[in-house]
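One structure, pasted below without further comment.
For this view, one protein chain was removed and the others were kept in their places.
Labels A and B are assigned to the chains in the order they are written; within every chain, residues are numbered from 1.
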Amino acid sequence: MSVIYVIDILGTFAFAVSGALVALDKKFDMFGVLIIAFVTAVGGGMLRDVLIDAHPINWIGNLDYLYTIFIAVVFTFLFKSKIAHLSKTMFLFDTIGISVFTLLGLEKGLSFNLHPIIAIIMGVISAVFGGVLRDVLTNKVPLIFEKEIYASACLAGGIIYLILNYFNVEENINFIISAAVVAIIRVIVVRFHLELPKIKDDIFGKA
Amino acid sequence: MSVIYVIDILGTFAFAVSGALVALDKKFDMFGVLIIAFVTAVGGGMLRDVLIDAHPINWIGNLDYLYTIFIAVVFTFLFKSKIAHLSKTMFLFDTIGISVFTLLGLEKGLSFNLHPIIAIIMGVISAVFGGVLRDVLTNKVPLIFEKEIYASACLAGGIIYLILNYFNVEENINFIISAAVVAIIRVIVVRFHLELPKIKDDIFGKA
Partner (left out) sequence: MSVIYVIDILGTFAFAVSGALVALDKKFDMFGVLIIAFVTAVGGGMLRDVLIDAHPINWIGNLDYLYTIFIAVVFTFLFKSKIAHLSKTMFLFDTIGISVFTLLGLEKGLSFNLHPIIAIIMGVISAVFGGVLRDVLTNKVPLIFEKEIYASACLAGGIIYLILNYFNVEENINFIISAAVVAIIRVIVVRFHLELPKIKDDIFGKA
């Protein structure tokens, strides 16, 4: 489990940097940057834990998240102009984070004996709600509702995990395969500018 | 209780359709539409259950809500152009939903031995918070704060319920009467374009 823990921390770091960059772009002060980085990084797991009554919740039960976020914010301050050139690296981190958060959330849901459908939703919440909070607090329509389909990638990875789990695939192997599915879908989506279809009109409509 | 359960599901359906319509109007993708429908339909009960520590919370404890929302979203996709012509039907559903959600939330609060005032607030939260979440996530000032007074209708229905309860009116009869009060007030308000007064100036002011 320790490799996954490291990846969890890396994902937290990447999410915190992504939040800090948005807040800096909005000219927030240092405290505002810290808060936005914080909610982006731990918001998903926090909502999941409150909803399933898992106390202490993520960042209260483990201070490593806070330390990671703090370091990520300092890192962002120091290297702001450099990070723009590191967008591929950040995208990699972000994708790893999303993949791991999805599976960690899903596994936590299952460990709380939740129905598999609910557990998958917990995985998706873990992965995407931080970004939603970031956008609500910076007064934007959450990005995820408009053009990102990475929630669908999380969903796909979660379903793969449950299927492999059903066939008794060993847990760590399953985790890696499913996380890879999330990451690969996300990379393909971004590279080929795919979007989920929007419904222009209903299937019986004219226009 | 089974009639009330059916109405609860109908109300969930109506709220989900209302959320899906707003999201479609905002050009959200399919996943975004599903999320907005979801929070509109179960957001009120979810907040209520988190606040009163009622675990498992509504949609985690009963998958029927999720199935209902999914069907409602598919229904909205299929019949989008038709639903515009069904606005009276939708208004009817929505009004039923609000009425029932208010009373269900109130009864749940009482069953948790909360003070009657708190229980009424839980009823109002159950009925209106889904719409507030829908509006916050689509980056609008929540409708309810600007011109809807249906929260007041919920409040009135809740008070009626408590009064009749005090006089030992049988629970199901009380439920139906109080829910009818909510629905009737809402219909009257909408038909006659009533609004709660706004305070232009204080009573001692000049202008």
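Heads up, the rule we're going with is that a residue touches a chain if its C-beta (ideal position, glycine included) is under 8 Å from a C-beta of that chain, and two chains touch if they have at least 3 such contacts.
Computed from a predicted model, the values in this text were never measured in an experiment.
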| message | For the chain left out of this view, which of A:Leu10, A:Val136 or A:Ile184 touches it? | response | A:Val136
| Hidden partner chain, touching residue among B:Ala14, B:Ile52 or B:Leu110 | B:Ile52
| request: Can you work out which residue in B:Ile118, B:Ile159 or B:Ile177 touches the chain that's missing from view? | output: B:Ile118
| field | Which residue of A:Met30, A:Ile173 or A:Ile188 touches the chain not shown here | value | A:Met30
| field | Chain not shown: contacting residue from B:Asn62, B:Ser81 or B:Asn139 | value | B:Asn139
| message | Give me the chain B residues in contact with the hidden chain, please. | response | 50-53, 114-115, 117-118, 132, 136, 139-142, 144-147, 149, 151-152, 195-199, 201-205
| query | Which positions on chain A touch the chain that was left off? | reply | 23-24, 26-33, 35-36, 46, 50, 53, 55-57, 59-60, 63, 66, 77-82, 136-139
